[in-house]
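One protein chain is absent from this view; the other protein chains keep their places.
Chain nomenclature is as follows: A and B, assigned in order of appearance, with residue numbering initiated at 1 for each chain independently.
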Amino acid sequence: MSTLTKFSAIPYTGPAPTNREPYVPANAAQADTRGEEISAKINNPAMQQERGQDMPTFVVDKNAITDVLTALKNDSFTLPLDLFGADYPRREGGRFDVIYQLYSLKNNERVRLKVRVGEDEAVPTSTKIFKATDWFEREVFDMYGVKFDGHPNLRRILTHEMFQGHPLRKDYDPAQRWLLTEQGVAKLTPKIDPRFEDVDTDFERVTLNLGPSHPATHGTLRIVVTLDGETIIGADTEIGYLHRCFEKMSETHTYQQVIPFTDRLNYCSAIINNVGYCMTIERMLGIEAPPRAQHIRLMLSEFMRLSDHIICIGTNLVDMGALTNFWYLFQPREEILGLVEQCCGARLLPTYTRVGGMAVDAPADFLANSQRLVNMLPKFIDDVEKLIMKNRIFLDRVQGVCPISQEDAISFGFTGPCLRATGVPYDVRKASPYLGYDTYDWDVPIADGGDTYARFLVRLEEMRQSLRILQQAIDRGLPPGPVIVDNPYVALPPKSKVYNEMESLIYHFKLIMHGIQPPVGEAYFQVEGGNGELGFYVVSDGTKNPYRVRVRPPCFPIFEAYTQMITGQTIPDAIAGLGSLNIIAGELDH
Amino acid sequence: MAITRIAPGIIKVERAPLTISDRLYLPQVIKGMFITLRHLLKNLFNLKGLPIISYPEVKRVYSERFRGRHILTTREDGTTRCVACYMCSTACPAECITIEAGEDERTREKFPVRYDIDLLRCIFCGYCVDACPEDAIYMTRDYEMAIDTRARAVVGLRDLVVPPNFPEAPMGWRPYYGGIDKKGWAGGTGLGQPIRSAPFEDDAPPNPDVFRGEPRQNV
Partner (left out) sequence: MQKIEHPDSIIPRKAGVAPGEGAEKGLITLPGETERETEDLAGGTYLTTKLDTMVNWARGNSLWPLPFGTACCAIEFMSMVSSHYDVARFGAEVVRFSPRQADLLIVAGTIVDKMGPVLKKIYDQMPEPKYVLAMGACATSGGFYRVYHVMQGIDEVVPVDIWVPGCPPTPDGLMYGILKLKEKIQRGEIKRG
């Protein structure tokens, strides 16, 4: 039987995404009008609008950036999403782009500001306006060498102390390593918090290093605290112990090869990173994954979100001594990983999505096994809840521990469960729905107080809401159809075509050797990761390697606030609070 | 946990105040112990129902898409299907495949003189399998790969090539055919040849040529 009868015997004649035309987003006109309104309101002559982007974008003169940021913050853009750089070495007028992205919780919209800086120029710091920019500016300095005037502590954050050069510059060789000796390791002395400066000095003040190898720091984080007796009066943190240079690696690999790198960002919920990255590239190409692929993506994203919350709650309880819950929670998690393994072959780091859909179709018993899992999970979550939620030991250890107020959380750029624990109902799945989240009936849980107890409540309830979404998704069933787009410039043709048609063989060859080539432009897309808004900003120059890929790590600003959260608490409180923030080092250090 | 609805789509989890019996602490501890006792008794009287996979007496059966160790397939006459086209080494994100091509005088086809996969670099993503246009490289369900000498980590042709009648049972990740027919997941071998039924039991031993114990010659 000729296999060609099952697929179209007519060769593909659809449009080819060319890389000679610029990328025009679908909502470019809307973004342009909104940008005009904003610039009319702010009315600052140093702000020029850049048209044709997917959100209102402005090029701001570097001396006016603080005024513009203050004006935008007073307008409604209170949440600083991201601050990063990009390098365009052959451009006149400043080779670096320092890009600010802000989010307005009231109007649910984003704005992007770009500042052009040259080699030895400095940008005024914005740490007085938003608290989050402290670490982001350090990262830009580390990666590009752009200095920020007035920054309290401008030193390297991700690379090590004896590192020379600025790695994300285009002229930096990716394989150039530098040696760090034991003498070069930084000795940190944390500043005493002003509230405790006049504390009774009869007690000895001790500086303690909760170093990178510690059972309670999940992943590799270094916390240096100054103790007065048992109280923490000053703290400092050091990250970068898992800086795996995702952004440099994505400039040397093709778009398809970056997908395994995205897996390893938030490795507890790896599919969500895959989905975010692939949807960004799909936006740039102007294609949409078929409904079947979107359904599988949604179901696996929710399963992986459950897995992420299980790890967070389980390990947090282990730190507090409640080991039983770890066993009770990890047992269903193994089943979830078994389901993911049946879909795509690897338990933890699936690399399952491709640009335009999924790599392979879901197995035949996918829905049946998902139903078994959804039936199995609630009793484990109920057991854990009954064990801890009324237990006075647990409640004494988590209530009032590591609190953060709502204003501080917004100023630090929190998103996700940590922000929802302060009372702000922001969830990317409801605010900017994707994959059909708006067609399901589910709720966003919030809690009051911003302490560890509130984060526990939010995460436990979010697990229940995920189960709700999954049950509805299973009831709807998988829509029939293909699992990847039919466009041979984007997706590898199935092997039955490659072996039988000449054109498909050539498309296959071109895709492997040259890869996907999106149109020239930049795009930003966000998904709700386990920790908050996971955003990908991709700049394409029309070739097979991305020009710049930036991941907005949700736990980077959350960990920035950690020193503020623990001053005044004791060490056990600090450990209990750290576990509740769900800091994943792979994402934090990207 | 008490839940109140604030707005359509937003619920609030209330911080529950402690009751008198909670403050006394002991009643809740007894209730908690009942839960652990229930788990204990359930496991004690149902030893067969424990979730444990007692490796190595009991092994887990991975799916037919599992991304384990690679193999290079052969045609019926014993020659490798691989034509040294370098697509797998181009698609590999870890650059762990090294190929040297040679020419076969009988058939004028390219074939690999040297095909090395550095198993320590490999991230087992399956891109090589997706990229191969000849159905030459597959992945099996073999995950038992621990080694104690670094030299054995680079597997070459001697360790990768399997005989033509290699059973289909231990196969893992194979190229995606697009589901042309539902015979197995791979839907056929792509070259018009039917899937051979396994001459062994399902748990066929891995390729006996693998890790033969000789250190890799300096090629």
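As a working rule, contacts are C-beta pairs under 8 Å (C-beta built on N, C-alpha and C of every residue); 3 or more make two chains touch, one makes a residue touch a chain.
The shown structure was predicted, so the numbers you read here are calculated from the model rather than taken from an experiment.
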**Q.** Residue in contact with the excluded chain [from A:114, A:160, A:392 or A:430]
**A.** A:160
Q) Which residue, A:260, A:357 or A:488, contacts the hidden chain when the whole complex is considered? A) A:260
Q. Pick from B:5, B:38 or B:59: which residue touches the chain that isn't shown?
A. B:59
(Q) One chain isn't shown here. Among A:52, A:118, A:150 or A:211, which residue touches it? (A) A:211
Q. Going by the touch rule given at the top, which residues of chain B touch the chain that is not shown?
A. 49-62, 93-96, 118-125, 143-148, 150, 153, 201-203, 205-206, 208, 210-213
Q. Which residue numbers on chain A touch the omitted chain?
A. 158-161, 163, 167, 172-182, 185, 211-215, 219-220, 240-245, 248-249, 260-261, 264, 267-268, 311, 315, 326-327, 330-331, 333-335, 337-339, 342, 347-349, 369, 372-373, 376, 585-586
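Here is the rule we use: only the chains that are shown with their structure count from here on.
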Q | Distance between chain centroids, defined by C-alpha means - chain A, chain B (Å) | A | 27
Q | List of chain A residues in touch with chain B within their complex | A | 3, 6-7, 253, 256-257, 260-261, 324, 328, 331, 334, 341-346, 351, 359-361, 363, 383, 385-387, 389-393, 395, 399, 425, 430, 442-449, 453-454, 457-458, 460-461, 492, 494-499, 505, 508-509, 512-513
Q: Using the touch rule from the top, collect the residues of chain B that touch chain A in their complex.
A: 1, 3, 5-7, 9-16, 18, 22-23, 25, 28-29, 31-32, 35-36, 39, 51, 62-63, 65-67, 87, 90-91, 93, 123-127, 130-131, 133, 135, 139, 172-173, 175-180, 185, 187-188, 190-191
